[in-house]
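Have a look at the structure below, then the notes.
In this view, the complex is presented without one of its protein chains, the others remaining in place.
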Amino acid sequence: MNPTLPHTDTLTIQLAIVAVLLPLAASLLNLVLVKSQSKVSGWLSSFAILGSMVLSVLVFAKVWNQPALHAQQLWFVVGTMQVDVGIWLNNLSVLMLLLVTAVALPVHVYSIAYLKGDDKYTRYFAYLSFFCFAMLALVIVDNLVLLYAFWELVGFASYLLIGFWFIREKAVLANKKAFIMNRIGDVALLTGILLLYADFHTFNLVTLFDNHATAAFIGTADNYWITLPGACFLIGAIAKSAQFPLHTWLPDAMEGPTSVSALIHAATMVAAGIFLLARVYVLFSPNVLMVMTIIGCFTAFMAATIALTQNDLKRILAYSTISQLGFMMMAMGVGAYSSALLHLAAHAFFKCLLFLSAGVIIHEMQHLKEKHNLDIDPQDINNMGGLGKYMPVTFITCIIASLALIGFPLTSGCLSKDGILVQAFLWADNKGGFYIIIPVMGVLTSLLTIFYISRLLFKVFLGKSRLKAVMPAWHIEAHDGSPLFKIPMIFLALCSLFPLFSTNPFEYEHSWIYRGFAIAVHTVSALDYHTIVLLSINVLVIPIAYFAYSIYVKQKFSFKTTSLLFKISFNEWYIDRFYHRIIVKDILRIGDLTKWLDKNVLDGTIHLFANTGVAIGKLTVWTDKYIIDGLITMLTLIIKQAGNFVRGFQTGRVQNYLFTMLLVIVVIYVLKTFI
Amino acid sequence: MEQIVFFVLGFVVLASALTVAASKNLVRSIFMFFVTLFALAGLYVFALADFVAITQVVIYVGGVLVLMLFAFMLTNKEVLNNLQQGSKRFISLQKLPALLVAVLFLLILVNAIIKAQPDNLAWIQASAQSGNVISPTDNMVPNIGISLMTRYLLPFEAVSIFLMMALIGAAHLARKEEHKF
Amino acid sequence: MNNLIHHIPAQLDDILKSMPWFVPELGLSILFLIVFLADLIAGKKMAGLARTVSIIGMLVVLFTALQQLPLVPVGESHFVFNGMLLLHRTSVCFKLVIDALAILVLIYIPWDKALRAHFKGLGDLYSIIIASVLGLHLMLMAVNLLSIYLAVEMVSIASYLMVAYRSDTQTTTEAGMKYVLFGAVASAIMLYGISLLYGFSGTLDIFADSFIQNLIHVSPLSVSLALVLVMVGIGFKLSFVPMHFWVPDVYQGAATPVTAYLSTLPKIAGLGMLINFLTPFVFSTSWAAFDFRLLLSVVGVITLIVGNIAAIWQTNIKRLLAYSSIGHTGFALMALVTFSEQGISALLFYLAVYAIANIGALMLCSYYVNKIGAHTLDSYKGVGLRYPLPSVCFVMILISLAGLPVSAGFNGKLLVFSAVYDVYQHSPNVWLLALLITGAATTVIALFYYIKIPLYLFLKKNDHHADDLIVNHKYLLIFICVISAFLLLTGVFPQMLNFLQL
Amino acid sequence: MNILSLLIFLPVLFGALILVLPEGLRYIYRYITLLATLLQLGLSVWLYIAFKNGAGYAGVANEGQYQFVEKVHWIALNLGSMGKMQIDYFVGIDGISIMLLLMSSVVMVIAALASWEINKNHKGYFALFLLLDMAITGVFCSLDFFLFYIFYELMLLPLYFLIGIWGAARREYAAIKFFLFTLFGSVFMLLVMVGLYFSVKDPATGAHTFNIIQMMNPANYDKDSIFGFIGQHMLLGLPARTVGFMVLFVAFAIKIPVVPLHTWLPDAHVESPTPISIILAGVLLKVGGYGMLRICFGIFPEVATSYAFWIGLLGVISILYGAFNALAQRDLKRLIAYSSVSHMGFVLLGIASQTTEGVSGAMMQMVSHGFLSSMLFFLVGVIYYRVHDRDIYSFRGLGTLMPKYTVFIMIAFFASLGLPGFSAFIAEAFSLIGAFNSHNFNGLLPAWMGMCGALGILLSAGYFLWTLQRMFFGETKLKGGEVWKLALVDISSREMLVLVPLSLLTLTLGIMPSLVFVKINDSVLAFVQFIHK
Partner (left out) sequence: MLTYLLLIGAGLFCIGIFIVLSKRNAIQVLIGIELILNAAILNLVAFGKYDKLNNGGQTFALFAIVLAGAAAAVALAIILNVYKQYKTIDPNAVDKLKD
């Protein structure tokens, strides 16, 4: 430890370290000591993460809006270069610390019930704790090597957890895909880190980015050598945060347990990309930022359109996640640094909640499926419907989360999303002209978000059970499940509401998270009409979309729940036609198109790359076998044939020998004397 | 006169040797070889080496040739006759390579000998001047005798062991002995 | 005649004075007679007598040869017998090697089953060997065209006799005929060359000043021809390309101990003689008509290549070793063309080690033939696991032949390379470099076939084993082990052979 | 007796013991071998602990700074007019050798433990094994070129037999190929070695010398000598020093192996019995890397610098080519063999960068790959020993059948593909840092080489994960059906004994790389400084 730090700071740092190490300890204990399938493991991990959370709160309280804390210790020396291990606690890292533990805790608790009876129960918690360790470490480390290390380790944990049910072929394919696509980003990130090292001869984030000299250097340095690492970091983030074009692993990753999706593939790991961008934000040159904006914006839009037509519950949520991450990235790109982080935090809670709800639903559906021996996909929303009355808690929490996702006032999403859109408009204003398309697309995406999440809600919770239509004799017996399901969901639902983030439910500028970062980067004053415009968009669009959607699923409507809205759907005919023909159909077509693109072109391209790799592999094998080895064989063959030629003189006839000998002698003599 | 005899002898040597080469019949070639050796002995005499000439006659004609005849007789005649059926002509396709080499050698040798100008070699000139040349009147036998006992004593003695060894060996090879077991 | 007489006392005096320098050869002559007589008198009853006598006698000869070492310090040389012979350090060292190897061969002879089965007995063979050793001694010291020819013939005739010694089998007689015809042609051609040399120089004494001086004045074309023809004869003894054709056939056909003799002793002596023969040409500053270094380098390169690549195809072990010995000749030529003191001593080291290894390898051939009648690689299949000790020795010997560490052969190779390098460093000559590279490259090729033997011995599996012929070969095996151990030891501590250094 | 000499010759003593023991005791040969390797390991560990750090012990080009030195006159051959050829028995270690020495001791223990599967000709096997052990140890300790060469060559023959007798179906072909390939390199090395001998003079004695350290000092070169700096000789149209470098480079490149000289490796690795695969991959390849550092770069630094680009390029090609090849293999052992080619490419890349980071990375990679490839080959051996099949397509869902085994294979795979926390990550990262840094530091390698190297990391993930997915996950389905199911029991305690320490080692080195770096650092610094002098 750095001895010059005051005692309290040392303590804070130690607390942070303990917070990080607790899950690791739990993980190791689970792996090594705890008997497999023992109940202990779940509680062990949960308590570990609880401890982490408590410590995180303490650390947070110490550090938030205080000067950053930094401590390091020599790790090893290579040549003249010292590589340190250290932690760097600033607003960003403590926020993430808190966020990760806060999201992880409910997921842990939830998992205790969710994974009950699985034959690899202990293993699951070991992995989960390991993930938490890696994630927590990722957010507090102070140097790029360690950052990279934990960056990969979270990916590794994700790999383990996606393929948790490794007997399922799809799960295994998915985890391979996830790891390899993440690796693409990792390699880019590594390259970026190494390029930075080549420029600055240090890995230390503090030296690199918390230092005005560096910033000055970056300003003056040869642009190329700064842009390039920046771009590399961006690619790393794109892969981790599942942005176009490296996003296809995330939907597939849903093969893992739902609780894992909730924690890793919704709340934390995928957000690590955004976190990375935030950590090295100084590095990005305007060009890179522009790319970031475009990619984020496009991904948000694209994923939203895809989500429109998915039938798999978790896939919809996965695309939703991609879309929201796109938002964050776009925010980063347009300079809405703090809003991006705000959205990150808010999104973590409500998306986690959505997944947990989905988990409960799937759990119940699976239960039904097994009980009645049905041949259905428990994740297909077409098989659901009307579950709301059996699962009230799930229903309500889900609605809250959905509203947050939409950005409905009084939820956290409202704060963060508005912030992003407003700043995007401002950014476009500054840039002028054509750039307006970015915020417009953002708004459009928001509308689509409303569309698909409504669809999800309605299809799952409202209307009649479609299963009942198939088998009328069947009696639905779904319920919310154990309190271990309910408590985490309620906790998360509460966290999805505005009070956690701001006292003012409409002004994102008042959010403490926003304030915590606003000074750090840009101060954007947004006191103009944008707020109003955006708010009105949000408020207005909800009924319209809801309307459109209710018509879309008209036949399965139950009057009880829609009676209020029934009057408003007065003009359903024209609007229905209108929407259905012009908007719904087209949008759906776009959705289909993007889905198709996603499936065939993008995934196809990736497969193509993979296949090309294998093809090149085959080619090299061929080269190896026939060309390189062939050359060797040919050489031996030549030698052998030469030997055979020489042997040809050995006829066994002495006169032939003599003849050859004399001839050679004559030739030698002639050559010798006459040439 | 002397010249004529010399050339006649030379011609006989070459002609008989050629006959040896051309002849299919082993017996004939052995006899023509006999002629060659005799003619050569004559040439030795012309080169003032009478003792060598005598030795030639004694050892070659008396020894080697007789040996060859014996060998010839010991080997089955019929087989040999069969061999002779092969080709009758002196120049046949099979012999072409041999002829080629022989002619090549001839060209080279003649060229080399003429280039060397043997009659004008420095040491021969010097010998001629210093009288270190054997004249027809010299009796070379004692000379050879002295040489053998002094200057060439070592080869002389060594040859005795050599001959002894050859004798042992040849006798071993030629002797017939029943299998002891 | 008269003008000769007053030379007589001086010459006789010289002969008498020569005697002390000539002790080993005198010993050999006497030994020859003793062996011959012993065999003649008691050979019928005591089959081993001639061998015992000749071995003891050779030991004595070896001892006398050792006595010559202090007699002839480095750099000193003595003309013996009126300039017929020249005794110097190199020849003494060569003689030592040859005597030692001859003893080895003598010991080895009756251990070969095929040879022992010869119904005419082996007594004559010992006499012939002793006489040939005398010839070899003479070859090493000969500096007069007459003594050169005589010595070569002596060794040749002895070799013919030895090859054809077993007169009752097809292979030996065939080998003998091929050898004798080939050899006779070669020696006849050599004699013709010698006659031309004599004619062009006017003297038989190659160390005489007049020899070179006269040759210089003759057309280089003619002298070259004479020298080329002489080289034919020497080349026959060394078996370098293109005088190598007889080697595989004869080595394969002859009885294995005879092959052991042929592949080593005459070759070593031939090289020793070649050194003597080349000395006047190489060290004469005015000699430019014929570049021996060029010729021998080219021949060396070709020999290395031909010998080694032809061996790849062989399946008969003796034939394989025959080709490998051709390759070794090429390597020996590499050492020779340095024409430096160091090169010669490297050559000697190399030859000694090669010869021992080669004899060892052939002993093993005998061993396997005796034991299981294995002549070909194919019949060696899986033998290594049944006879681990001899097979391991075989591997050790082959390592040495191939020149891999740790073995004496490697040190030999290292010395040769060093010698060539040193010369190259002072006078870069592209042919030396070519020799070096070929030497190295052919080592790899050589391994191609050397490795086949262990391959068959150990790696290949054979299900139906040939039956053991119950013959006690303890001594042969012991000897093989000793040879292997020697090769290994001199591999680790090559200074054990330092006395061979000039 | 010097501890290094003890270390070198200890195995031979035990080997001799095995040779004299009667065949009836053949089942204790393996214990004797294990004991020998364990003793050796003990000695190595002691060496590691006693090894002194600090700039004063850097070694490399400074003879006085080597540790545990033993130098005695060994061979003195009379060369007539050229004086004596003096060859010393000269052993000693510096930072470059110590870690490799330790690593090879560990690998030998592993290999000895893996030798339990040997079921024929025990005596020969273990004797050859120990002989090989000696040669390997000797190579890492020798400071006299001649001695080095002897040990270097001495490795070949035991390996030939070990592959050829105890190998798999195509063992003969593999053995011969291996033998001829490596010999091809070393024979020409012999020529250069002799040339160096005649070019270098020991300033103390004034005689020519084989001393590698003296060969590193330009001042010791004779004027007008072949490899001298002044009065450049030309060989085959190139400067002699360039030719010398190239010859040595090829010799060691074959060993490393570098594409396109690698084709012996897949064959040899695949056909060898498991312990020999372990030794081949674990130690033998490092001999190439070590030779490259100590001899090739050490003696011809200026040539190495001027050809750094091409060397780096070869490294990159090896990385990618090996990885692509691995991608298309279906024989598990072949896959690992090609992955070795790829991973050893990092060594070459790191060395070529001639930066401290790169060289350290290369050293680390050698150590790390030593452990990892041993582990991988051992793991393959486990399966092969049970069902005599290694085809990836023959297995499916082994994860349920052999859970412990799967854990270890995952550790090995992930460690190999450079997962942080394992040694390979540090190693590859630093090799790459070297490659990137070289651009700024000495301008030898362009940055794209580093990027291509990084691509290799990606590819390695591809083939390892594919294998995992294909073989270990999913429903259990085996080519051999129920018979195999019975045969494929989970790993035994002996196997655990091998795998646990290896896993821990690679993990430890990943977390505490200073265990390696602290020992090699001074030497690497000195080395880089020396090269750029």
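Think of it as A, B, C and D in the order they're written, each chain with its own count starting at 1.
Methods note: a residue touches a chain if its C-beta (ideal position, glycine included) is under 8 Å from a C-beta of that chain, and two chains touch if they have at least 3 such contacts.
Just so it is clear, the structure is predicted and the values come from calculations on it, not from any experiment.
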Shown chains touched by the chain that is not drawn here: A, B, C
From C:Gly202, C:Pro257, C:Gly327 or C:Gly491, residue that would touch the chain that is not displayed: C:Gly202
Which residue of C:Ala184, C:Val282, C:Leu385 or C:Leu433 touches the chain not shown here: C:Ala184
Among C:Val61, C:Val80, C:Ala175 or C:Val416, the residue in touch with the chain that has been omitted: C:Ala175
Contact set of chain C toward the excluded chain (per top definition): 3-4, 145-146, 149-150, 153, 156-157, 160-161, 164, 167-171, 173-178, 180-181, 184-185, 187-189, 191-192, 194-196, 198-199, 202-204, 248-250, 252-253, 310, 313-314, 319
Positions on chain A where the hidden chain makes contact: 647-648, 650-656, 658-659, 662
Positions on chain B where the hidden chain makes contact: 6-7, 10, 13-14, 17-18, 20-21, 26, 29-30, 33, 36-37, 40, 43-44, 46-49, 51-52, 55-56, 59-60, 63-64, 67-68, 70-72, 74-76, 79-80, 83, 86, 94-95, 97-99, 101-103, 105-106, 109-110, 113-114, 118-119, 123-124, 127-128, 131-134, 138, 140, 143-144, 147-148, 151-152, 155, 159, 162-163, 166, 169-170, 173-174
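We adopt the following convention: only the chains that are shown with their structure count from here on.
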Gap in Å, rounded to a whole number, between the CA centres of chain D and chain A: 40
Per-residue multi-chain contacts in chain C, two or more chains: 221, 225, 448
Residues of chain D touching at least two other chains: none
In the complex, chain D residues that touch chain A: 177, 259-260, 262-263, 266, 321, 324-329, 355-357, 360-361, 397, 399-400, 414, 419-421, 425, 429-430, 432-433, 436-437, 439-440, 447, 450-451, 454-455, 457-459, 461-463, 465-466, 468-469, 472-475, 512-514, 517-518, 521, 524-525, 528
Interfacial residue positions of chain A with respect to chain D in the complex: 75-81, 145, 148-150, 152-153, 156, 163, 166-169, 171-173, 175-176, 179-180, 183-184, 186-187, 190-191, 194-195, 197-199, 610, 613-614, 616-621, 624, 628-629, 631-632
Of chain B, residues touching chain C in the complex: 108-109, 111-113, 115-118, 121-124, 126-127, 138-139, 142-143, 146-147, 150-155, 157-159, 161-162, 164-166, 168-173, 175, 177-181
